[in-house]
Structures are given as structure tokens and as C-alpha cells.
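Omission of a single protein chain aside, the complex is shown with its protein chains in their original locations.
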Amino acid sequence: MSKQIAGKPESMSPVVTHYCPGCSHGVVHRLVAEVLDELGLREQTVGVASVGCSVLAYNYFETDFVQAPHGRAPAVATGVKRANPNACVFTYQGDGDMAAIGTSEVIHAAVRGEKITCIMYNNSIYGMTGGQMSPTTLMGAVTATTPYGRGPEAGMPYRMAEILATTPGAAYVARTHVADVGNIVKTKRAIKKAFELQMKGVGFTMVEVLGNCPTNWGLTPSESNKYVTGEMLPYFPLGELKDVTKEVPAGVHA
Amino acid sequence: MRAKLELQENHCKGCELCVQACPRDVLAMGSNINALGYRPASIVDPEKCTGCKACALVCPEVCFTIWQVA
Partner (left out) sequence: MAHEMELTMVKGNEALGEAAIRAGCRFFFGYPITPQSELPAYMSRRMPEVNGTYLQAESEVAAVNMVLGAAAAGVRVMTSSSSPGYSLKQEGISYMIGSQLPAVVVNVMRGGPGLGNIQPAQGDYWQMVKGGGHGDYRMISLAPSTVQELVNLTVQAFELADKYQNPVGILADGLLGQTMEPVRFPEIKEDPGPHTKPWALTGCKGRGKRIHTSLELSPEGLEKHNIKLQAKFKVMEDEVQFEAYKCEDADLIVVAYGTAARVARAAVDAARQLGLNVGLFRPISLWPFPSAALSGLVDRGVTRFLDVEMSAGQMVEDVQLAVLGRAKVDFYGRTGGIVPTPREILNEIQKVMGGEAK
């Protein structure tokens, strides 16, 4: 007798992704898909794709999907969820999409406590457009638009999860990374909790996942994962920044 | 053999993360080129696989299927 313990989740389409070799987008897609499988949500899920490397996410999830304009995924998700409160609705965005052009949409979705789950893949760069600086690019980092390294004139990288955790409507906000085996397991745990709380109607849920961009960082997949743990982690601390099931801060309706 | 491991080589992009993640040297990079144009990983020592799933966890293309053998 043998029991399958790993493989393609039912919520993932049987195709090869367009992502570069070693890019962790595929890992995060798989974790979301496994969570949808385990919670039995696949057939009631509507995903919202963003603009950036993950624009084609709808090709990789075996669920209904709508593709949003750049940064607007949380607004589109709001429309879907309000129209169909029984649906499981999630956005899949990058740091450029959520932390730059979509700052307003995600903050207000959180403020309203929209019962959706936003996944932000933070690799501190615009991947699809060719490796430009994003709001989360580390100081000194060389990108296509910071050829001398990111200097103070371009501002400091900011921490989206921390900001969202301060909004009263947020039920669960966590930051994790997927650069090693143990943290991939922890990331899945966070994503699962986010979806569970969404479906319980507790409030807005968000998981910021730190990941690599081997191509635009000019590193091998293995080196790029070391950049995540060595360079990004000190600036973007991990943890559950907000979990209303654990404590109820003043002024928040759990 | 404690686990049965299957690798879908034609989806592999040769990122090598699975080879580095495997604690028992079950995997190595192959010498062939697959249809995608990459040099895929391959299973070189299946008997040693314990089913720890490290390869499956790090693989961005979900190339691995693993069965626990009772």
C-alpha cells in the first residue's frame, strides 16, 4: 500500500508556468492551491490576478479567475465578494502592484474589512517589466532604474504588512518567506489561516510572502534564496503581525 | 525503500533547488536537455528516498509526486 504525500494539487492546472527557473512564484501558487484543496474551496473560489509577473496566474489555478487592472485587484475582489458573499475570493499581487500603484486599493479593502485574502509576493523588484526599482527595493540595491543603487532620493523601502496590520478591518496579516523548506511549510500555515478566517467572515486577511527574483537580481536560484534570508529578512521581519483570533485590540470588532 | 518518488522531467527548468534541498543525494542534475530547453534534475538513487518532501516543497514547477510506501 502507498499513500500520495506530495504532488500537483487539484486546484492547480496541469501546465508549465511561464516563470523563470527557480522563481518562487510557483511555490506560492502551489501553497495557495494546496490550501484551497485542503479547505475544499476550489469550486467556490474566484481568484483575482494582478499585473506583473503573476498576471497569468489565471492559467495556473484551476478556479474561476478575473484579471484586474494594475493595482486594482483588491477593488475587483471587493466587487466579486460583495456580489457573491459565499465565494472564496483572493488576490495574488506582487510588491509593485500592491505596494506602489495599488496602495490605495489594498489599504481601503483592509480598512473596510473586506472578507478577502490578499497574497503579496514581495521580491522587491518589478520583474515583468525588466527589473526596475519597486517600493520595497532595499537601499543600495542596483536595479534597472537605480543603476547606482537605490539612494535616499528614491525613498526608503516600506513595510506593507505592518501598515495593513494597523487597519481596524484587518483580521489577519502575516509576513513569511519561501526561501527554505521550513519557511515554505510556515508560509502554507499562514496562507491557510488567512483563507480560514476569510471564510469565517472575520475580516480582511493578507499574507506578504518574501520571495526571490533570480533573473532580475542576476543571481542563481540558490543565491537568490540566500539574498532573501540574508538581505531581505533583516529589513522585513517575519511573523503574524495581526491575528484577531489571538487578541482583540481596542476598537477592533473581531 | 520508504517512499516512491516520481519526477516530471519535461516540466523541470533545471533550477537545481531540489538537488540542493535533498538531504540524501537522491537527486542530481541530469546531462540531457528537455523539450523546454533546460537540463532537468533526475532521480539517481531512488532507494535512498525517505519521503521527506524537501524536493517537492522547494520545486516551483510542482514536478515531484511522492508516495509513502507502507
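Per-chain residue numbering starts at 1, and chain names A and B are given in the order in which the chains are listed.
Please note the rule applied: a residue touches a chain if its C-beta (ideal position, glycine included) is under 8 Å from a C-beta of that chain, and two chains touch if they have at least 3 such contacts.
These numbers come from a predicted model, not from an experiment.
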Of the chains on display, those the missing one touches are A
The one of A:Ala6, A:Cys20, A:Val35 or A:Val48 in touch with the missing chain is A:Val48
Checked against the full complex, the residue among A:Ser24, A:Thr63 or A:Gln198 that touches the missing chain is A:Thr63
Per the touch rule stated above, chain A touches the missing chain via residues 13, 42-46, 48-49, 55-56, 58, 61-69, 72, 75-84, 87-88, 104-105, 107-108, 112
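As a working rule, only the chains that are shown with their structure count from here on.
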Per the touch rule above, chain B residues touching chain A in the complex are 3-4, 11, 13-17, 20-21, 36, 38, 51, 53-54, 56-62, 64-70
Counting only contacts in the complex, chain A reaches chain B at residues 1-9, 12, 16-17, 19-27, 30, 180-181, 184-185, 214, 220-222, 225
